[in-house]
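What you see is the complex with one protein chain gone and the rest in place.
And now, subunit A:
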Amino acid sequence: MKSHQLLALIIMSALYSFSTLAEVRINGFASIVAGKDTSSKNFRNSPYNDEISFKPETKFALQVTADLSEGLSATAQIMARGSNDFDAKFEWAYLSYEINDHHTLRGGRLRLPFYKYSDYLDVGYAYPWVRPPRAMYSLLFSSYDGLSLISNYSVFDWDITSNLVYGTVEDTFFSTTSPTEGKLDDLYAINVQFSKDWFSAYVAYLGTDVLVPRADIETVAAITDAVAPGRGTDIRIDSDYGDFLGLGFTLDFENWLFNTEWSTVAIENSLSLDADQWYASLGYRFDNIMPYVSYQETENKRQTVSISNTPLPAQIHPGQPPLNTFLQGVFDGLKFEYIAYTIGVRYDFHPSAALKVEYNRYEDIIDAGSLGSISDPESSGNFSVAVDLVF
């Protein structure tokens, strides 16, 4: 009898402590990706070369969520990327508070809502491809520190979700080509998604002050200042307003999956070209096998320079070209345009894992002296194999 009472007491206290403790959930995901370029020349938008490598896109992540009840929760996502020598880094770390059924406020380190797949860019299992189309998903940063207000509404069977964002970004920009510590200040964004049955669409706008003192741009700015005093600021990315506009839609109808997105990016008053990107992708599900094809394009707008026609001093440039001609050459040299074709297949071989095999072909739009690549190939290819897991 006594032992029964003791047992009851133990069970009661166990239940009691359970109800006062935060409930903690652990989830995770991983992608093991191997890739190889078909050309020994390095294509600018491919992290691979002509030898098989596992490092550029392989990643492991753990997410811990503590539910503190009354609508409050804390989430941290720690990720180790092969491209970063598997050093673990916090990709997300935020508090979330459900204000009511329609609004959730989040604060901390969050993902910027640029594209359809921005929020789960790293969760390979959540999309058909080995990676979202590179022509489009090419921005250099993906997380910010600040606030986000997510609102959900249901109107005539349409689900509408908006995300209002305010914050800052401090990061190393151009980490592979010209690592530069930079800042995005006063960053605000709005992303609105609409969905109904098999149709979903979104539109996103983001505006921010961009400060990225990249070394090569600073050099050109210094030359400009020397020839036309005070005009270097037209070249520097020195707290210039930059903005992003993106839209896209998805049809997930029976066994067909169609995705398309378009975006445009610009930074005012600096040595940077406006860029437009888009892609379309079509897949068909045969039970657990899904073949897919995509087409991608990225192009720049030409920018005309008119700062000053004063010739450069001979010690800077022996040919002494007029400043405008020199700058025009630098601007035109930035042009980066290519198209890409993708063919691949996803095989869901396990309830929590998918195998993907993909081939991409990149072709420069501008030939001779083109900048679609680091060392100037007119076309290049890439094979990738990935295993994506969620747990």
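Heads up, the rule we're going with is that a residue touches a chain if its C-beta (ideal position, glycine included) is under 8 Å from a C-beta of that chain, and two chains touch if they have at least 3 such contacts; residues count from 1.
Note that contacts and distances are computed from a predicted model.
For the chain that is left out, the UniProt protein name among "Sodium:solute symporter family protein", "Roadblock/LC7 domain-containing protein", "Peptide/nickel transport system ATP-binding protein" or "PBP superfamily domain-containing protein" is "PBP superfamily domain-containing protein".
Listed residues A:Ser69, A:Ser154 or A:Thr310: the one in touch with the omitted chain is A:Ser154. Checked against the full complex, the one of A:Ala126, A:Leu245, A:Ile316 or A:Val385 touching the unshown chain is A:Ala126. Screening A:Asn42, A:Gln63, A:Asn324 or A:Ser379 for touch with the missing chain picks out A:Gln63. Residue in contact with the omitted chain (choice from A:Phe43, A:Tyr94, A:Tyr202 or A:Phe336): A:Tyr94. Looking at A:Thr58, A:Gln77 or A:Ser294, the residue that reaches the missing chain in the full complex is A:Gln77.
Of the residues in subunit A, those that touch the hidden partner chain are 25, 27, 29, 61, 63, 65, 73, 75, 77, 92, 94, 96, 101, 106, 111, 119-120, 122-123, 125-127, 150, 154, 157, 159, 287-288, 348, 351-352, 354, 390.
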